[in-house]
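Before we start, here is the structure in question, set down as structure tokens.
Left out: one protein chain. Kept in place: all the others.
So, chain A:
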Amino acid sequence: MAAANLPKRIIKETERLMADPAPGISAQSHDDNLRYFDVIITGPDQSPFEGGIFKLELFLPEEYPMAPPKVRFLTKIYHPNIDKLGRICLDILKDKWSPALQIRTVLLSIQALLSCPNPDDPLANDVAQHWKENENHAIETAREWTGKYASSD
């Protein structure tokens, strides 16, 4: 792997993520591709995702940090801002990206998104509809999914 042309920033971020991980978040880069991270986010307390362990993949594109990282849930999750394919609707991953943001801040934001689903800016329309029409039922479904797909075995 050509680590030689890896920007210093990525190396530093990786090191810092290892040395000082954020609570409930872990990210580890692949040995054969230092731009590719395996990410695990634990579901926040008092959320329908509590107790779940969510796997994500994170990839730093060539333009990073000028362009945002690409992040996707691998674990199925019932969330109005996350679709079936695991894609995430989060402004900082799109137009609100700033190069001052980092992997850590992105993952923290995703963690926060789990705490506060936003059905008004949906990605998964059916889930969002469900959330709006019957929030309690929707939360229940989310819990079920968490237990079904994101439980640590």
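Going forward, contacts are C-beta pairs under 8 Å (C-beta built on N, C-alpha and C of every residue); 3 or more make two chains touch, one makes a residue touch a chain; residues count from 1.
The working rule: contacts and distances are computed from a predicted model.
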{"item": "Omitted chain, identified by the protein name its UniProt record gives, among \"DNA helicase rad5\", \"H(+)-transporting V0 sector ATPase subunit e\", \"Cytoplasmic tRNA 2-thiolation protein 1\" or \"DNA replication complex GINS protein SLD5\"", "value": "\"DNA helicase rad5\""}
{"item": "Which of A:Lys12, A:His30, A:Lys84 or A:His137 contacts the chain that the document leaves out", "value": "A:Lys12"}
{"item": "Candidates A:Gly43, A:Pro65 or A:Pro122 - the one touching the absent chain", "value": "A:Pro65"}
{"item": "Interface residues of chain A (partner: the chain not displayed)", "value": "7-9, 12-13, 65-66, 98-100"}
